[in-house]
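Only one protein chain is missing; all other protein chains are in place.
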Amino acid sequence: MYRDALREAIDEEMERDSSVFIIGEGIAERGGSYKVTEGLLDKYGANRVRDTPIAEAGMIGVGVGAAIAGARPIVEILYVDFAMLGMDMLVNQAAKFRLMTGGDGRVPFVMRTQGGTGGGVAAQHSQSLEALFYHIPGLQVVMPSVPADAKGLLKYALRQQDPVMFLEHKHLYMTKGMVPDGEHVIEFGKGDIKRPGKDVTIIAWSNMIPRALEAAAKLAEEGIDAEVLDPRTLVPLDKAMILTSVAKTNRVVIAQEAVRRGGVASDIASIIQAEAFYDLDAPIEIVAGLNIPVPFNLELEKASVPQVDDIVVAARRTLHAKSFALAAE
Amino acid sequence: MYRDALREAIDEEMERDSSVFIIGEGIAERGGSYKVTEGLLDKYGANRVRDTPIAEAGMIGVGVGAAIAGARPIVEILYVDFAMLGMDMLVNQAAKFRLMTGGDGRVPFVMRTQGGTGGGVAAQHSQSLEALFYHIPGLQVVMPSVPADAKGLLKYALRQQDPVMFLEHKHLYMTKGMVPDGEHVIEFGKGDIKRPGKDVTIIAWSNMIPRALEAAAKLAEEGIDAEVLDPRTLVPLDKAMILTSVAKTNRVVIAQEAVRRGGVASDIASIIQAEAFYDLDAPIEIVAGLNIPVPFNLELEKASVPQVDDIVVAARRTLHAKSFALAAE
Amino acid sequence: MSAQSSNGNAPSRELLEKLFRTAYKIRVFETEGIKLYRQGLIRGYFHPYLGQEGIATGVCAALKDGDYIASTHRGHGHCIAWGASINKMVAELLQKDTGYCRGYGGSMHIADIKAGNLGANGIVGAGTPLGVGAALASQIKGTDAVTVTFTTDGASNNGTFMESLNLAAIWNLAFVLVVENNQYAVSTKIEESTREVDLYKRGLAIGVESYQVDGNDSLAVYNMTKDAVEKCRRGEGPILIEAKTYRHMGHHVNDPGKYMPADRLAYYKERDPVDRARAALTEMSGIDQSEIDAIENEIRLEFEAAVEFSKASGEVTIAEFREFAAAY
Partner (left out) sequence: MSAQSSNGNAPSRELLEKLFRTAYKIRVFETEGIKLYRQGLIRGYFHPYLGQEGIATGVCAALKDGDYIASTHRGHGHCIAWGASINKMVAELLQKDTGYCRGYGGSMHIADIKAGNLGANGIVGAGTPLGVGAALASQIKGTDAVTVTFTTDGASNNGTFMESLNLAAIWNLAFVLVVENNQYAVSTKIEESTREVDLYKRGLAIGVESYQVDGNDSLAVYNMTKDAVEKCRRGEGPILIEAKTYRHMGHHVNDPGKYMPADRLAYYKERDPVDRARAALTEMSGIDQSEIDAIENEIRLEFEAAVEFSKASGEVTIAEFREFAAAY
């Protein structure tokens, strides 16, 4: 399971490198709200596995300081929403330290947290905030969708020199998937084709990957062969893989759970239209959350973020646009 | 001057509405770092014009609470960079309160601050962070480029029911411009054509407007007639005006001082490509800050954000793309 | 300031009955609410106020119309003590259009601005700056309103606590910060979060009058709050009150709370705030058991009726929601 894959990654890296440590709320004895850190306290002791008070700004700041001083902190923030309390430390310290020191100062800091909707936890516990980190130069943004990626990317994160926002999804912790045996490390900036196809490229990440795959299966029934591309890391972004896919399919859907306005999907769309303008046979379709906070009511919660059918409809639209364009020629 | 226009707006609204008050660091006796609040303490007294300690999270939070309780706070944050300390209050409280209360709770809160590069103040005092607010549903984002807009938009902000991020630019405070006499209020969501033209649409805001106008003047010398469109408010965005202009020019440059990755320009580009795909004769050009924090060294600082010539070159490119496309047909 | 009584007079029957009614109403709401949760009728988070009833009860009884409260993620008790409609509360938990937030907010976001309840909050500590802001608004408008923020031991280690209390202090705001020290943040013991578990000392360090009270004694809480509120109305705020208490169960409905030592729990259950409010009413007012029974029955019926009301209510439609989103 996704959560086990994460635990394995932490465990292996703590084993390998004694400067790796983890702090967060209820992560020690209790093993974390999502059980990712279960057993680590017993294995590595209270020096390297520590509970904190409810002090997000403090624990992020302390993590950044420890990283500057040469340790390798993992700071677990319960919900990405709460990371807002530590934004100064992320934006003004972690992300800027390298530039401000002329290149010398590195910040091998990993913030693990989780976002997204799920089960009526309402507006302050349901956000997808990757776009905020994405916009800050110096922060790497990782959003694994499957257990194998979760493990490989987290292991890589813990060998990086620069800050990593490692964003999990509350829906994914219990999802299953194969995880390769042995040393399994995935470099940042390498996307993954989760399903090859030739008619339309669906770009998605995190919890949108299972939905995109379901959508692709439905589209296949209609004879539409969708390629599902998971960038896995948003910063750095595998532009080459995206452009190659677009050159093949000429049609793009980008699906994100985050709200539409100013999301990462917009940025990817802006890159594609700039660099593959003449490849596009239809407008890029963005399937995204509504521009409103997530409601408590479960039906409304569901309506506030993309579902499988939204992706299907958008993909279809990119193909109709083509027929329309052909007809008009 | 821009700063006088801002002061006039605050003054008139404080006069009109006794629930308007202002808090910030050094804004009372000292009149603010940019002299925007000079004289207000004398006129309105220490009850409504208050200095605060260095407590950005606190003062934003207190402002939000006061707004919920029916007052009309203006919270001045010295640098937009420091607003990161108050992100939780902006993202999780101010922006969400209306939804979370089912529509009843309104937050007539105005945060005034300033961003952008200028004079070697380095990485933690030079950012353009509008994209972070832009992505949070519930926050309105205002970025005036000229004194008249500064005044009219700030007056409107102080009559709004929902939170406003009022983002000034440190380069603009001393710029001059006509300000209409009498009651001058500018509704949000209405862009302004700062220069009409027919060959290419340059969309810009804040400090990029003077540069876009200079670029347009240079382009005119080459016979290129650029339209300079200032949305003035990014949320709400005057999509209609943008699409009308694009339908006319078929070519777009978007200029922002913020870094390229995940900026507002990307989002505007994504909207244009989605809604005016068949109008575009060339890829939308985004002219933006480099994806790196702003350096102290003045030459490097300059190189890190768009200059007039960058806009000129981008505009030219959109026209060459056209000749290329025509030649290829 | 004495924890026993604010003026030396014996408390009135009216007051004692009010305290008991409120505490009992909270008890019923939480106990029955948990059942609804277990039936799957309530979703999302539900943090019961069981064991802490004395605090909201005592504090709110000392406030008046026009005052404000701001609350926590464990906010049902504050709402009820503030006089909220049980119908609208239950409806909110059941995601219904007739709820306080039309089902948009849920347990952690119930608010009633018009009545001066600035709302529960999903962000630990956030109620403090918001409450200070309401107090500031009152000062600027020149009203005599007092604002109470209920906050927690967990929140006391967060930066917002001292930062916003300090703002209240320099402006002498009519603000009372009630720190409900239930000695845990989820499973983390207070001793693991700070060396100084007497939280009122933090107020003293920045020149704020600060007190400690037994949070399970609603009358003591009432008396202390009454004094604090009067001082605030005279411009002598802010004041911090630390109320020691203990939860009767885990952090939220699904937390078995096994980390809570049985003897500690027993100690606090012996000092159950609802029982004590009942005892105070019985002993000091001479009310007889049948009257107590009637009160309890009335409250139970009110809750049952609220469940019926809520079940019969509709939900906001997706079309309405989309319209709201378009205007957001």
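Before moving on, here are some points about what is shown:
Letters A, B and C mark the chains in the order given here, with residues in each chain numbered from 1 onward.
Keep this in mind: contacts are C-beta pairs under 8 Å (C-beta built on N, C-alpha and C of every residue); 3 or more make two chains touch, one makes a residue touch a chain.
No experiment lies behind these values; they were computed from the predicted model shown.
Looking at the complex as a whole, the chain kept out of the display touches A, B, C. Although one chain is not drawn, the whole complex shows that of A:Gly32, A:Gly63 or A:Gly262 it is A:Gly63 that touches it. If you put the hidden chain back, the residue from B:Tyr2, B:Phe82, B:Phe109 or B:Phe166 that touches it is B:Phe82.
For subunit B, the residues touching the absent chain in the complete assembly are 25-26, 29-30, 51-58, 81-82, 85, 119-125, 290-293, 295-300, 303-304. The omitted chain makes contact with subunit A at the following residues, 18-19, 21, 47-48, 50, 52-53, 55, 57-71, 73, 88-89, 92-93, 97-105, 137-138.
Within subunit C, the residues in touch with the undisplayed chain are 157-163, 166, 169-170, 192-196, 201-202, 204-208.
The definition used in the following text is that only the chains that are shown with their structure count from here on.
Note: the chain lying farthest from subunit B is C, by mean C-alpha position. Taking each chain's centre as the average of its CA atoms, subunit A and subunit B sit 29 Å apart. Distance between chain centres (mean CA atoms), subunit B to subunit C: 41 Å. Multi-chain contact residues, meaning those touching two or more other chains, occur in subunit B at positions 57, 88, 92, 99-100, 137-138. Shared interface positions of subunit C, defined as residues touching 2 or more other chains, are 101, 103-105, 109, 121-123, 159, 324-325, 328.
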